[in-house]
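Omission of a single protein chain aside, the complex is shown with its protein chains in their original locations.
This part shows chain A:
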Amino acid sequence: MFRLYHSTQADVQACEKESARQEDTMNSRGLRSQLKDSVPVAGLCPQGAYGVQDSLRSGFTSVKNELLPSHPLELSEKNFQLNQDKMNFSTLRNIQGLHAPLKLQMEYRAARQIQRLPFLPSSNLALDTLRGSDECIGFEDVLCDPGQSEVMGEPHMMVEYKLGLL
């Protein structure tokens, strides 16, 4: 079971690296550093029923719309947690040495694996406790609660995608 999970993760990472490299050449300079680590999902498949461009919701198709973010905060918000963790770990490494971030990252990785099936929202309780965000309230607790989302992924498709059988 564990081996299957490993292989899917490696595949997904390889996929991300490829598309990130393609984007580097096409992007404007200001966003380059932010886009390197993230993959815009819109580039993979158009959102809308039956896989066709949804003109009512997202307007006419344009390559610019799919690659560049339309809101100045979109990218920084998507990568915010990642960047915070990176900053904290590098500070820890400089202060206490390599062992401190290594041990913490091991715990984070273990906690991140405690998830429900892919189409159900997970509480991420262990991860929250490790990060200390169980004692904070932010906009992510108030707005767009994933437990109350109006759409749900198709269970069989999502499990197959996660296991790499798609």
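What we mean here is this: a residue touches a chain if its C-beta (ideal position, glycine included) is under 8 Å from a C-beta of that chain, and two chains touch if they have at least 3 such contacts; residues count from 1.
The criterion applied here is as follows: contacts and distances are computed from a predicted model.
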Chain excluded from display, named as in UniProt, from "Proteasome subunit beta", "Auxin-responsive protein", "Large ribosomal subunit protein bL20m" or "DNA-directed RNA polymerase III subunit": "Proteasome subunit beta"
Chain A residues touching the omitted chain (full complex): 41, 45, 49-51, 57-59, 65, 69-74, 76-78, 80, 119, 121, 135-146, 149, 151-154, 157-158, 161, 166
